[in-house]
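Structure provided below as structure tokens; questions to follow.
Heads up, one of the protein chains got dropped from this complex, but the rest are sitting where they should.
The block that comes next holds chain A.
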């Protein structure tokens, strides 16, 4: 690490904060534009106009939107996510448990899918044009084209209904021991891995093949290097940047985009929480969930950028 790398990282952090502010603005006003009056909905059809007006004042709904945005932003910064409209609980408390669940699922999927995807991508590039490469390519294309609810449904049918090896629902709070944990996570993790790995395999393969076509890899070949050496020692270090970005993009899906998987396996994660919040018009909850997804996404991109910067010797050593 030197001054140049540090400066670049600080720059990225600055850009990240600006993006967050813009997203916060967009999220707040997009939820504002949802039709209907929250106070009216909360109190129901039979509420008196006075009661509705009183609730509106209590919820600051009578103040201009921009002012409420500033209040909300101040709350976010000081860690106060607000109170849920629907069940009058702290949003932070509602989310924290769900977020742990989601992160657990994402973490297990990452540990499982990233090594497999990288191995498959790199070996496919190594043996480009071979039967192995073609099989990997065909399988990844098919997996990309099959929607995940299809994979999940078939998995439930096969493993839970016919074979009865795995539970159909994944309820993480009643876990005793590692075996049971594996059993519960098996099906959601497999389904999610299918979805995220396909992209990673293809991008890794493309990135490695790109660097395999460079003169310095040909030079290594003419020095007598084996194929393994050419790929692992010459091509891969220079393909790290694009690979890190592909992995980050795929993994960002694990938090926000898993709603279908969470629904099918009845898994209590953040995505499901957010969809429930939309149906109950629970604005603070929706806004907080959106912000969390955004932070996770930006963090992943930041990590990928830092890896790309560090793996570039031109930036590392001046």
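Remarks
The rule we apply is simple: contacts are C-beta pairs under 8 Å (C-beta built on N, C-alpha and C of every residue); 3 or more make two chains touch, one makes a residue touch a chain; residues count from 1.
Operating definition for what follows: contacts and distances are computed from a predicted model.
Of the candidates "DMSO/TMAO reductase YedYZ, molybdopterin-dependent catalytic subunit", "Quinol oxidase subunit 2", "ABC transporter ATP-binding protein" or "PTS system IIB component, Fru family (TC 4.A.2)", the chain left out of this view carries the UniProt protein name "ABC transporter ATP-binding protein". From the options A:197, A:238, A:252 or A:288, the residue with contact to the unseen chain in the full assembly is A:238. Checked against the hidden chain, the listed residues A:11, A:63, A:130 or A:214 yield one contact partner: A:214.
Across the interface with the omitted chain, chain A contributes residues 214-226, 229, 233-234, 237-238, 311-314, 317-318.
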